[in-house]
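Of the protein chains in this complex, all but one are displayed in their positions.
Presenting subunit A:
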């Protein structure tokens, strides 16, 4: 309650004095998170097997459609990922303050940069104690933007440009995203970058999962359960 009062008073620094559970991630945002997890998993696996196909299947071509199914799964997951991302952008407008953290990184605030630095020191074992955060910690927020928002946007653009090649000239995907191909060079270059983008996202996922688990154990607030139930719990009553 004390916290909410502080927020109402316009304290932008969101200092957490007491152990209070705060509702951070609203239901649509949590749904989006887990849908995206499912999509990235599907897209990475199927995408890898489109680039480096499985051993050949025996029998007549008319009896098999393995690559077709793998590509179908890839394209479907791509559609879901992109539509969910559009929904996520919409939620940044209508959701709570934390729903905007992903897109609006306050790089113009000196205080925020000093907290980024603190987090860097925390991860380098130079700071003994982490700070409390209701939303993302500043370093996490920066990483989220650089890896996820940019990476995801890049994959959607290149992905639908490549999809448009298969759909053919004049298809909606070609009309909306076809410009990506001459911008980059030619089709093969877009393929190359789309492959690189997958690894960029995979590296993000690895780091993201590790940090979430580590913070859940070592930081002073809940992490993983927050993305399931939406509530941020704090482990101590000490000031931030």
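Everything that follows uses one rule, which is that a contact is a pair of C-beta atoms (placed from the backbone, for glycine too) under 8 Å apart; a residue touches a chain by one contact, two chains touch by 3 or more; residues count from 1.
Simple rule for what comes next: contacts and distances are computed from a predicted model.
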Chain not present in the shown complex, as UniProt names it (candidates "hydrogenase (acceptor)", "Aspartyl/glutamyl-tRNA(Asn/Gln) amidotransferase subunit B", "Spermidine/putrescine import ATP-binding protein PotA" or "ABC transporter permease"): "hydrogenase (acceptor)"
Touching residue (missing chain; options A:107, A:176 or A:206): A:206
Contact footprint on subunit A, counting only the chain that is left out: 48, 51-57, 60-68, 70, 123, 125, 127-129, 131, 165-166, 168-169, 178-179, 181-182, 185-189, 191-193, 195-196, 198-200, 202-203, 206-207, 210, 214, 217-218, 238-240
